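Quick one: structure below, then a few questions.
Here the complex is missing a single protein chain, while all its other protein chains stay put.
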Amino acid sequence: MKHLIASVAAVCLLAGPAFADGNLNIYNWGNYTPPDMIKKFEEKYNVKVTVTDYDSNDTALAKVEAGGHGFDIVVPAGIYVPIWIEKGLLLEARPDQMENFKNVDAKWANPNFDPGRHYTVPWQWGTVGVSVNRDVYKGDINTSSILFNPPDELKGKINIVPEMNDVMALAVHYVGGETCTNDMTVLKKVRDLLVAAKPNWVSMDYGTVEQLAQGDIAAGMNWNGSSFRSRLINPKLEYGFPQEGFPIFMDNAAILADAANVDNAKLFLNFIMDPENAAMISAYARYGNGIAGSDKFMPEDMKTAPEVNIPPELAKAGFAIETCSPDVMKIYTRIWTDLQK
Amino acid sequence: MAKPKTFDTRRQAGFTAIAAFCFIVLYLPIVLMVIFSFNSGLALTSWEGFSLSWYVTAWHNEVVQAATIRSVIIATVATVVSTLVAVLAALVMGRGKPFRGRSAMFALINQPLMVPEIVTAVSLLVVFAWVKTTTGYSGLGYLILAHSAFCIPFAFMPVRARLQGMDQTLEQAAADLYASSWQTFRRVTFPLLWPGVLAGAMLAFVTSLDDVVITEFVKSAGQDTLPTYMLGQMRRNLTPETNAIATVLLVFSVVLVVAFFFVSRENHAKAQL
Partner (left out) sequence: MAATQPNTDLVAANRRETRNRWLLLLPAIVILLAAAIGPLIVVVLYSFLVAGDYGGVVWHFSWDGWLGVFTTSDPFDGTLSLADAHISILWRSVKLSALTTLFCLILGFPTAYFIATRPVSQRDGWMLLITIPFWTNLLIRTFAIMGLIRNEGLVNGFLEWLGIIDQPIQMMFTDFAILLGMVYVYLPLMVLPLYASMERLNFSLIEAAYDLYATPFRVLRRVIIPAVKPGVVAGSILVFVPSLGAYVIPRILGGGTQLMLGNLIELQFGQARNWPLGAALSLTLLVMVTAALIVYVRASANEGE
């Protein structure tokens, strides 16, 4: 008995990250981190990697801000990066000076949210659009009206991913507004639209790859890679790019200011800018990655996938999602509260 | 008796049917879940043949392994701590004269049962986050402390019940024979108390092993337990692997509860002697 207690106590002490030499704690979106790439990193650098999931940008921010989280790497969306930087939560790791930075696609090398890439490196980029089960609805799906004024076939079968900024961006453009507008008449229209649409939604949840594929929901606001993965399970699922405007986002890996394993975290940032490794991320989560030259390592079906290749006639409807001012965010939050009824 | 003998006065129309319905309803979903853990296909609900493959998958899943070990460590330490603490408290509270602060103490011990789990969870989140940043320590200690606290009432109840039903003349006799209070405790009280302690420890262990809400809010990086891992899977990766893990956890809980049942029945039988 004494031995048991002693050994359990020993294990407990060792389990704390205080003794963690050669560890890396990644905090990333659920279902977003390829296990094979992690394995490769672990073997190459002899580091034990732990991946913890989160659902939303806000949850990640809340958890890290609360403190004592123990994470080294986080992967926020571009629009959240300025907030993370402003709050002093990120380490200025200067990935722009790292060896593999040369591989970053020029398009993504100097984004608004992190000028010169002093903090973050590209993880993946994608679009916000709609997924529809074609068995249930056969009409045009390149429109946000699938979500906001749904056809009868889809009423009560729609999921909205509750990522507030994505939903707001879609809705603002649907009613004809500009990104991050502070025009109150537009925002009022947005509120009325969403409040009226909500009874048609069956759920507001993250992580719907399986739910879509298995028929728990028939349509929904979705991210393109997630929709792609559902289609791989159930070929009836198609992805639409809303002609009224669809947001384009990028998620970015960054090191946390209070990371315990900064060296390993830097190795990791450099590692994912290697085209072959970036291709592994895309092959798993099914989004584009922002690393030039990764194409040739990608699976064949990525190159032709309708979810990843924006049709030319709809390309102009795409817009970069931006960080809105705190005032606009406050109104977004208030509108969002009305959707919780 | 005016009534014919065949008339059962205890009978209420429809009650047996409802009871039968309840028993079926209580077990049917669990049984189906267990059955589908042996499904060879990917689907949770269409049967594609018998296979143990999902158990093999779960067994080789490193994340599951780590979460299982973590769950067991936390539950074991929390059980030892809460049982020790509960026995000490029960020795004071379980019998003897009432004293000032006794009912406050009862309220304190039972507090984890009365406060909704989500409220405890967010309050621990707030406080522990602050402690973690201040001290820099973010190990399993927080989860163990939280689990120890909410296991105390579960470990306390059976011990106290046992103490209340216990014959005090034996201890009196020991004291009369000049046994020291420690000797009395070790040689007389504790052996009599033991079944209650065992029962309490079992309840504490199951309670800790099953906790999901408080753990979900308190855990730091890489501290998933089996239930919080399952919670994540349930919302994202619905495969029969989750059924397989759930089944193993289920079997474990059932074995413990049945063991508890026999231990406490033994108690009961002995108490009546």
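Labels for the chains are A and B, by order of writing; each one numbers its residues from 1.
Here is the rule we go by: a residue touches a chain if its C-beta (ideal position, glycine included) is under 8 Å from a C-beta of that chain, and two chains touch if they have at least 3 such contacts.
Computed from a predicted model, the values in this text were never measured in an experiment.
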Would you mind spotting which of B:149, B:163, B:199 or B:221 touches the chain that isn't drawn?
-> B:149
The missing chain sits against chain A at residues 56, 58-59, 61-63, 65-66, 83, 87, 156-157, 159, 162, 164, 184, 187-188, 191, 198, 201-205, 214-216, 326, 330-331, 333-341
Write the list of chain B residues that the hidden chain touches.
-> 1-3, 7, 9-16, 18-19, 21-23, 25-27, 29-30, 32-33, 36, 43-46, 81-82, 84-86, 88-89, 91-93, 99, 105, 108-109, 111-112, 114-127, 145-146, 148-150, 152, 206, 209-210, 212-213, 217, 227, 230-231, 234-235, 242-243, 246, 249-250, 253-254, 256-258, 261, 265
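Here is the rule we use: only the chains that are shown with their structure count from here on.
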Rounded to the nearest Å, the gap between Cα centres of chain A and chain B is 38
Residue positions on chain A within touch of chain B in the complex are 5, 8-9, 11-13, 15-18, 25, 27, 30-31, 50, 52-53, 66-72, 205-207, 209-211, 214, 258
Contact residues on chain B for chain A in the complex?
-> 43-44, 70, 73, 76-77, 80, 125-126, 128-133, 137-141, 144, 220-222, 224, 232, 235-238
